[in-house]
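Complex shown without one protein chain; remaining protein chains in place.
Presenting chain A:
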Amino acid sequence: MAPTLNLSAVGTPLRFSSSVDRSASFPQRNSVRAVAEEAVETRRPAASLYDVLRVERDASPTEIKSAYRSLAKLLHPDAAVRRSPETDGGGGYVDGDFIQLRNAYETLSDPSAKAIYDMTLAAPHGGRHRRFSTPLIRNHSSAFYTTRRWETDQCW
């Protein structure tokens, strides 16, 4: 499978984009989350948390942990600054890549969170409705984080 993550470390300076244009591009986006995402210029997520971590669906916890560490060396701003010395290490865009990786890892390394996520992935979707599956999955993840923030945030 071709890697879906953009490995470019060049960060865009943090700017407020036009909310009208963004809303038009993603009409299905939850409007509350859109506020923060517009503000911090979050990139569109990969199709699946497994793709973010670049592991197979049946990966073991050790493989997930190993993948997290390898990708952290690529995506963490402190590591990214080494490959692009001119980039502002504190750029929000660079932070976003690692934040996405970290969120994926927290879900997949918690057995109960992983089970819930796998169930949402397994839900059947006809081809005709495929374009709605991503927002639904993200909403489920979002709701999960909101209700179990303390526990999921501290897993490793």
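Things worth noting here:
Note that a residue touches a chain if its C-beta (ideal position, glycine included) is under 8 Å from a C-beta of that chain, and two chains touch if they have at least 3 such contacts; residues count from 1.
The criterion applied here is as follows: contacts and distances are computed from a predicted model.
Selecting from "Heat shock 70 kDa protein 8", "Exosome complex component rrp40", "Transcription initiation protein SPT3 homolog" or "Peptide chain release factor 1, mitochondrial", the unshown chain of this assembly corresponds to "Heat shock 70 kDa protein 8" (UniProt protein name). Considering the full assembly, A:S66 is the residue among A:S48, A:S66 or A:T120 that touches the omitted chain. The chain not shown here touches chain A at positions 16, 19-20, 23, 27, 29, 31-36, 38-40, 65-70, 72-73, 76-79, 81-82, 85, 89-92, 94-96, 98-99, 102, 143, 146-147, 149-150, 153-156.
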